[in-house]
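One chain of protein is taken out of this complex; the other chains stay put.
Showing chain A:
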Amino acid sequence: METKRLDRGGRIDRSRPLTFTFNGKGYSGYEGDTLASALLANDVRLTARSFKYHRPRGIVGAGVEEPSTLVELMNADASGNQPATTVTLSEGLVAKSVNCWPSPGFDIGAVNQLAARFIPAGFYYKTFKWPNWHLYEPAIRKAAGLSAAPSEPPAAGQFEARYGHCDLLIAGSGPSGLMAALTSARAGLRVIIADEGCEAGGALLSRKLTIGGAPAMDWVAEVVAELVAMPNVTHLQNATVWGYREHNYLMVTERSPDNPSLLERTWRVRACHVITATGAIERGLVFGNNDRPGVMLASAVQTYVNRYGVVPGKRPVIFTNNNSAYAVAADLVAAGITIVAIIDSRDSVPEEARALVPGVEVMAGKVVTEARGGRRLRGVVVAGKTGGSARRLSCDLLTITGGWNPTVHLWSQSRSSLRYDETLSTFLPDTPAQAVSAVGAADGALALQQALRSGAEAVARLTDTELPEIPHAPDLPYAIEPIWRVETARGKSFLDLQNDVTVDDVHLALREGYSNVEHVKRYTTGGMGIDQGKTGNINIIGTVALAQGVTIDAVGTTTFRAPYTPVSFGAIGGLREETVALPYRHTPITDWNLAQGAFMYESGARWRRPGYFPKGGEGLQEATNRECRAVRFGVGVYDGSPLGTFELKGRDVGRFLDYLYSNVMSSLKPGNGRYGLMLSDDGLIIDDGVCFRLDDHRWIVSTSTGHADAINGHMEEMLQTRFPEWNVFITAVTSQWNNATICGPKAREVMEALGTDIDLSPDAFPFMSLRDGTVAGLPVRLVRVSFTGELSYEVNVAPRHMRDLWAKVMEAGQPFGILPVGSEASHVLRVEKGFLSLGHEVDGTVDAYDLGMGWSMSKKKPDYLGKRAVHIRRETGGVRRELVGVISKSDRQIPEGAPLTPGGRKEKTEGFVTACVWSVVHDRWVGLALLEGGHSRHGETAHVRLKGGEVIPVRVTVPCHYDHDGEKLRS
């Protein structure tokens, strides 16, 4: 194998060879290489197949702009669609091309090339639309595709997220960024400077320039050394600033943080000011077969020669429309490479450019119309811009430059505007929309001295200080005459190599009426993908402008969106514990529940609760039945701690609660409580719960578990925005109280066995009242509420006493056969009683009257939340769905949500079943339903119609299936 490595020079370490595998074959490179530079050094020219046509492709760029060679990394580095130019070479690296099978050399999909003229832009969407696109999509995605996501997360290491705060965030550590950092850091600003490269220096890494008479990289090293020594500077390399959000909030992902246990770290930086020193990206030239392996950007050729000591070709032709190619040519000559010719589309080439390469043939006013060769470039055809006699040149490398585009991605993401600059033939930053400045090549300052000056000037303006001395840095002045496409081209002329978008595709889009540049992008896919058209977008805009006969300005750019370069999902997610995004909430007896073999799940608001406590081989239904029987015929206990609990204090709590609840709360006597509904202004029932008065100015509001946080916000909103002058203080005390709720006919006996100083007789301590005292020697707040329909005591204690209380309850209850009760049994018991559950019976369409709770809508109070809205809605009339009980006439459980239809026929539904449970008191399936006109249909038979036509007849009843008069719960 022919090695293409220079003997000396570059920033690679020749004493540290590395071995790697590409498409199954072993190669070697050096520390400091990228995968791309190492492949070129091994003379691997054919590295990829194109997205759609499977055309042979090589390496085109040297950095994030690379459109062609995407690789999938294997093993520990597993990740897909990485540009080979950004993969740092490491020992044992295994990579393969993404869009060819079995290899880029022998690619079965290459048959697409034969049909290329039949698959223009939009072909797939137009052709595979019957019966629908999704039928064909998987196969097409496989053929025209990128790599699959790794099947496993990275085996070792973690992702981290952190916040950053600074006076100045500088994106890019090229010459202008470093100059800005140095100037601002010396002025005492807190500076973060982040750069995507593994080394600072930006374009200086690839070029042979001097600053202050010494090699430019010496200056870079000095500046970096000064910066890292300053406590007010955070210097990040291998860290891409990829997102610019509102209020100067930027996303920075560091790919190899200094902590070895971290894979990546994402910074969320809030910066007082931002400087985009993001450099510029070279654009390609558009001519026939401009995608052949061996056609390479001039800046990339320069990078491979100067930075990696790699010769990408021995007989290069250079095709240019601007001055920068001549500096590249000079570096090639200096590396001992003989240039075949420079084809310059400009009729007159500036003398200072020619002077860099004396003796090299310059063909002015000519263009390359066509590249020749298949899997590697063999030559080019050169002709005049409008035709004329063609000349063939033999070459193995075509170095192209279509000019430079300032990297305005971050600038534009900040919503700052662009303007088209005729002199530079590109879009430049114009008016900032946030606190941001663009400097250096990113602001069109393409020559080195200009770039250094603009970096310093931006900081001088910002800090109102004097401009420091700018070191002398000679560079060839930039000059360009744009050429958006070679009009005499022969063969496919690619505008976007990654998506296989040609000039013809853009013309087709325009012919079909997609004339807006955003539509052109979506129709052709030009500018999409991994590279987001970094090298091709302006040529697309130019092609549109030429075809429409308008200016580039009139066409405009597509929107620049984050991320600037691809970001791994892990980096966005950051550190995650287990499998949930938000942590679960637990009560103090989770361990006890688990020790009892409870089946735990989340039952609202992220609380982990026991669903049921299976014994032996019991399933859900058997365990639930057993727990229900304990409560109905003996005694059970459940942990009611997750219910939302709020303490309201102040002189105005009574009238505040009257405003929040639909019924009257202010008339409650201390020690007593009342059930009520909370409505919003538009009449929706937003919660139900009980409210207790502790004393004149202290109240307890309890809410359903799932709505506790929302009701907290609601109460605060009403208080702070409508009644700020009222004397009310709201404190969330959900986690200040835990409780064991003892329920069942034997509950009082268990309470007596526990021992209490509170008189438990129903006269002294009736239903819906509250007492403070002691139970089992613990200070408690004892409440007689019931969510099961049985005699119940809610024993509330401070969380530190909860485990103790629970153990004592289980011990004292043991002679009575007490059982712990899970959420499943609680659900059954509340359905038997016809008690509401928000989200089941209360779905946003029903009001209190529909629920048979019209009594709760106070007539006495002139105003409360929801009153007017409910009345207006009811006045409009119409049939309403009303809450009823249903008793299944079959032995089949009715699925929750099953529709009721007239006579069970296939007609418009007249309601649905909200819940259906096995009743241990009736030994049959009972449920609740919302049924049209339900209140007047008690005793009738209604019909559930299931999918597939199965009909279950049900008897319509009152919602309460058990102890209708509430004797048990009041006992």
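Quick notes
Note that a residue touches a chain if its C-beta (ideal position, glycine included) is under 8 Å from a C-beta of that chain, and two chains touch if they have at least 3 such contacts; residues count from 1.
As a working rule, contacts and distances are computed from a predicted model.
Candidate names were "DNA modification/repair radical SAM protein", "Betaine-aldehyde dehydrogenase", "ABC transporter permease subunit" or "Sarcosine oxidase subunit delta", and the UniProt protein name of the unshown chain is "Sarcosine oxidase subunit delta".
Listed residues A:Glu91, A:Asp681 or A:Asp696: the one in touch with the omitted chain is A:Asp681. The residue touching the chain not shown here, chosen from A:Leu262, A:Ala869 or A:Val921, is A:Ala869.
Contact with the omitted chain, checked across A:Ala76, A:Ala148, A:Ala214 or A:Ala433, is made by A:Ala433.
Contact with the chain that does not appear here is found for just one residue of A:Thr338, A:Gln720 or A:Ser971, A:Gln720. Within chain A, the residues in touch with the undisplayed chain are 245-247, 249, 268, 270, 415, 433, 681-682, 713, 716-717, 720-722, 862-863, 867-869, 872, 875.
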